[in-house]
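Here the complex is missing a single protein chain, while all its other protein chains stay put.
This part shows chain A:
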Amino acid sequence: MKKFILLSLSFILGGFVFSQEDTLRPSQNYKEIVIQGQKNNSNEKASAQLQESTDKLLSTTPGITLIKRGNFALEPTIRGLNAGQINTTIDGMQMFGACTDRMDPISSYIEPTNLEKIQLSTTPNGEQTGSAIGGGINFALMKAQLDAAKKFSGKVGTGYQTNANNIQTLGTFQYSTKRWALLVNGIYRKADNYHAANRKEILFSQFEKWNAGANLVVALNDKNRISLDYIQDEGYDIGYPALTMDVGFAKAYISALTHTYENRSRKLRSIESKFYFNFIDHAMDDTKRPAEMVPMHMDMPGTSRTFGMYSKAKYVLNPKHILTFQVNAFQNDLHAEMTMYPDIGSEMFMLTVPDGQRRTAGLNLADTWFVNKNLKLSYGARGEVNLSDITTKIGRQTITSFYDGEAAQTRFSGNVFAQANYKFSKKIGVYGGLTYGQRPPSLQEIYGFYLFNRVDNHDYLGNPDIKNEESFSGNLGVNVKYEKIAISLEGFANSFTNYITGLVLSEYSNMTIGADGVKQFDNISDALLTGGELTVKWNPIEVLSIESVNSYTYGIDDAGGFLPYIPPFKSINALKYYYKGWNVKVEHVGAFAQNNVSTARYGEGTTPAFNLMNVAIQKHIKLKKDKALHTEVGVENIFDTPYYEHLDVLKIQRQGVNFVVRTTFIF
């Protein structure tokens, strides 16, 4: 064997290294995209990451694929699972999009300036706050750092992209003392219509938004801290070329109060408790569209209001066992309505999400057991109760259209999980695990009322009798980590019972003008998702690194047909060269064709393969007094390749060639 020294691994493999202190979560099936860190040496990466969009950061993570409806607010899916199947949280807080057409996944209400890191888990773990079956994405908020090296520090940056005339300006500022610290951040972004290959303008793809966040940390004593978070995010005039309507405004108000206790010398190691409230106000808009595209003018506002709490504790039973407990509870209220204005006749009004309410209370228990120096086991369970109801008379009256039972219902759900991690040596490890989980249907899946889905061109009705979706899944992975090469390979299989999808109601007439019919959310007896990810990082020489991230998912339903929203094999390969503050990256992004579609059942068409190249040059100039200037120049889709990805609604072409200039000043 050759002698190798250990590489510091990229974030993609970051989860692999486990130490006693970092054991709250199973270390596999867990990936982190660090955006801003507190360490000084993270400034270089942070400067680049801050300028990206949340969507871009998500899209390069193995296992995540985005559903695209416009140039904004892409919706993340994990390994072929989406919406209610995955648990998307902000700093552990539950939050639910207000739009009935899924225009506002909650990832659209936060910006990299708010974030410390994005955490992706592909299996349940002790930190989950909902009983989703497909793991989840947590957007960990950036916290102000107490007693930082510099009392006042920050970053200001600006960027420009030629393709959509896209400008952005951002800043983060921190004031830090021993007792308290304040972090404020803001970003403004605006883009015109973007252009696909051959300068083809994609109409109604513009957007404008701002986002401001603040975090105050106060140390009560050396063990107790209070942290206050507030984020306000407002988007305006957001185009959705793949949908029949755009968005007039999308506003989110996110607030949280967190108390943390930490005592490294006691068995009760830490307690973190958070109380939170968030509110989304969302309004669709069709007034910017030409009249011939709008058969009937409509107003479609929606709101989503969530408040809740969690409290989690870490207890070191003995050096071999670390226990985590969590209780959490939240309430979400959804309201979505539609008013239609025909040319002839009276205006029409209906509720599309008839004032649905979900109350959830859950309990997690997990144990990490260090069996011996090679073997680590993590196992645990979550149980939760979900109370769903409709809170208004008109809402209850609305669902009598398709359901004659009681609106209120109680469900129990949860999961049990176990993961084992065995290290043959410091260089090679294997891991695997099993999970059984159930998730309750979402409020839309229970009470939805003619929710239009552009992918299959059907109106969807909820189904109060729908059963919980159940999944039994297994994963197996291997990590190899030598001095110059690191390889991570993981495969998974996820077998569903009562998989939730839409089934055609042939007798029903669609409400949306031009739709093909009505479907109702229902269970199909079974479905199977399999796939995996392969990540390779190779440093043939010190200044050169070659990275490859590959993901594949395959999904079939009860009839042996192919499931919808399943991305084909996708590969992102980058060649990186570092030299004296210069950083050159040449990137290839490609995907195979997706021909595994069930057009008749789910409305999806096939998608051809694509390959495109990006290049970026970054220069990091260190200035006096720990200041620095970071500049990036890049070209995305150099060859102006026309392409779209399989999950892009309506197969609208993505951006053609795009020149990017960004600069960030760090102080």
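We take it that a contact is a pair of C-beta atoms (placed from the backbone, for glycine too) under 8 Å apart; a residue touches a chain by one contact, two chains touch by 3 or more; residues count from 1.
In this section, contacts and distances are computed from a predicted model.
*Asks:* Between "Hydrogenase formation protein HypD", "FtsW/RodA/SpoVE family cell cycle protein", "ABC transporter permease" or "YtkA-like domain-containing protein", choose the name on the UniProt record of the chain that's been left out.
*Replies:* Hidden chain identified via UniProt as "YtkA-like domain-containing protein".
*Asks:* Touching the hidden chain in the complete assembly: which of A:R359, A:K484 or A:H588 does that?
*Replies:* Checking the options A:R359, A:K484 or A:H588, the one contacting the hidden chain is A:R359.
*Asks:* If I consider the whole complex, including the chain that's not displayed, which of A:M293, A:M348 or A:A609 touches that chain?
*Replies:* Only one listed residue reaches the unshown chain, and that is A:M348.
*Asks:* Considering the whole complex, which of A:L268, A:M293, A:V371 or A:V661 touches the chain not shown?
*Replies:* A:L268
*Asks:* Going by the contact rule already stated, which one of A:R264, A:K393 or A:K625 would touch the omitted chain in the full complex?
*Replies:* A:K393
*Asks:* Counting contacts across the full complex, list the positions on chain A that touch the omitted chain.
*Replies:* These residues of chain A touch the chain that is not shown: 259, 261, 268, 271, 273, 275, 296, 308-311, 313, 327-331, 338, 340, 342-351, 359, 361, 387, 389, 391-394, 396-402, 404, 449-450, 505, 507-511, 513, 518.
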